[in-house]
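A single protein chain has been omitted from the complex, and every remaining protein chain is retained in its original position.
Let's turn to subunit A:
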Amino acid sequence: GVNPDLASERQTASFSVEKLTAWLDGGAEQTRLRRAVVEAIERDPVFSRENQYFQSQNERYEAAVRKAVHLQKKMHEMGWSQDGPEFKYIDRAVAGDIAFLLHRIFMRSILMLGSNEQIAKWIPLASQYQLIGSYAQTELGHGTYLQGLETTAVFDVTTQEFILNTPKISAMKWWPGDMGRSATHTVVFAQLYVHGKCYGIHPFIVQIRSLQDHSLCPGIIAGDIGPKMNFEHIDNGYLMLQNVRVPRENMLNKFCEVQPDGTYVRRGSQKINYFTMTSVRISLISGEAVAPLMKACTIAIRYSAVRRQSKLKPGEQEAKILDYQTQQEKLLPQLAAAYAFHFINDYLQELFDRGYREIQRKNFDALPELHALSSGFKAMVTQYCTSGVEICLRACGGHGYSLLSGLPSLYTKIIASCIYEGENTILLLQTARFLVKSFMAASTGQSVPPSVTYLAAAKPRKCPAKNKLDFLSPAIYTEAYQHMAVRLISSTAAKLQDLIQSGAKKHDAWNQCTVQLAQAAKAHCHYITVKNFAETVEKLESKAGIQKIMKHLCDLFALHGIFSNAGVFLHDGYISGAQMDMVTASYLDLLAIIRKDAVPLVDAFDFTDKSLNSALGCYDGQVYQRLYEWARKSPTNKQVSPAYEKYLKPLLHNTRSKI
């Protein structure tokens, strides 16, 4: 049965959980489909993750390969396809614990960067798993800064081949997933040289392992890069190339080609490369950042409704820890953020789809804005969600530290998202570059992209709020965020200008302003997130109590941001000291209000127990029983440890003579 402490939380929900779930999914039909897919996967014992926390790196890797292979069979059985509506739900069900994720990137890069002939040659082989692909971009010495990559591909006119080399240790490919043990092929990014001239980074398909016995091809040194914080199931690999020759046709040549005589031809816009990155950055937000935060909130909030500790009132039962203000202050802002970012993901997705349609019509105008937004939001959302998951972990006290809580693995996984697909600080600075440029343009009356037109609008000097209830008005707080973003962007732009005018070189001036620039970029994204949340709430019908609770969450998200960044709002007196006390009061009031719906709000995310894989976060709240039973299954309790016979026994029996 369900733990009564959790059951009582559900009885008092102010809204329909089922309806909220359907709305989050984009309709009841989607919910039905998602549940069917998740159930089919979870019912299949091959996909079980129950033993995951007990397994070694080797065992995790093997299980991931087994699952990846089994998934092919399963998809065939179920009639699911890569392009079908079920596909994104498969990802959710297997929770990333599967091999060959890079195989998909391998295919995607060929589809995007390859010519029609290349697509016709490689894609059927890849979809049939006649080969297993990886994507080798990052090197030991260089990551986000792609121009710095050192692998070389020299065109040999006589044999019509490229000769690939790893000229020094820092040029070794390092980190690509599936490459350490599984991949037979990989797309290698290398500096292209033709007739002694360097043409920059280009992609080449390189075979690295034999299709017969899986041994390494001549000239290839490859292996696993060793244990990491997480992703034990993935064989992130290294790759060293020694005079490896590939035919001219193996350079992906939709946009650039080396002709037989060595003539280099560029087709189309280079900007399209940005578009691939943009698409990846946007696509990771939902699955890699928001979903883990939702899971962490589910675990921590359910557990906080079950765990009782100390007494709030003498003579009464010990209180649920969720009733402590400090606990609410840790968890509820994270819950609000999970919702805020779910909606910002919708916003970005829509923007992206629109941009994609334009690009297909050869209109690249929206690209700079899209690139800036995707970089900034990737950085802001991954950073925010990462710290949110960590807060949830620590809010679960000692039990959060057990792997069986599910939280450590959520955390160690999500933190990688702050680095991959562009290191966050660098991404924020890219956004900042766009913002400064837009600000300059706007202040000289030129037209700017829609998301930054606010930079030109005239602003009131003071926040008009008169009491704490005024701060529950989206117009009031959205304007405060807007004001703050404009101030940070304009003051940074002014400082940059000053430095240059006083004789500093442009790049020096830039470096001296980078701390402020990164802050300004974050402020911009924070503002857009608040604004989008408020607009989303406004568009909702007031049915089923959903709008009301979403409005509370939106208020909480906004006021939490002001409360925890008070200085930037107080700085020019836009918000006064007395108003800041009102913000704090309203913010703390909201915690108590949302507290009542906290459990239904995480239930609405609709994660199954199996996908949470947590002793603390199960739907039925039988926390302690489950923790105890699961721990007893630990191999440390089943196998006899050699330590006793080898070390403990002599220690316990023989010591007197030695000491």
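The criterion applied here is as follows: contacts are C-beta pairs under 8 Å (C-beta built on N, C-alpha and C of every residue); 3 or more make two chains touch, one makes a residue touch a chain; residues count from 1.
Here, contacts and distances are computed from a predicted model.
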The chain that is not shown, which UniProt protein name from "Peroxisomal acyl-coenzyme A oxidase 1", "phospholipid:diacylglycerol acyltransferase", "AP-4 complex subunit epsilon" or "Aminotransferase class I/classII large domain-containing protein" does it carry?
"Peroxisomal acyl-coenzyme A oxidase 1"
Full-complex touch with the removed chain, picking from A:Pro4, A:Gly148, A:Gly268 or A:Pro450, is A:Gly148
Per the definition of touch given earlier, which of A:Glu18, A:Asp91, A:Glu257 or A:Glu423 contacts the omitted chain?
A:Glu423
Touching the hidden chain, out of A:Met78, A:Ala456, A:Leu570 or A:Ile593, is A:Leu570
Which residue, A:Ser310, A:Gln360, A:Ser502 or A:Ser542, contacts the hidden chain when the whole complex is considered?
A:Ser310
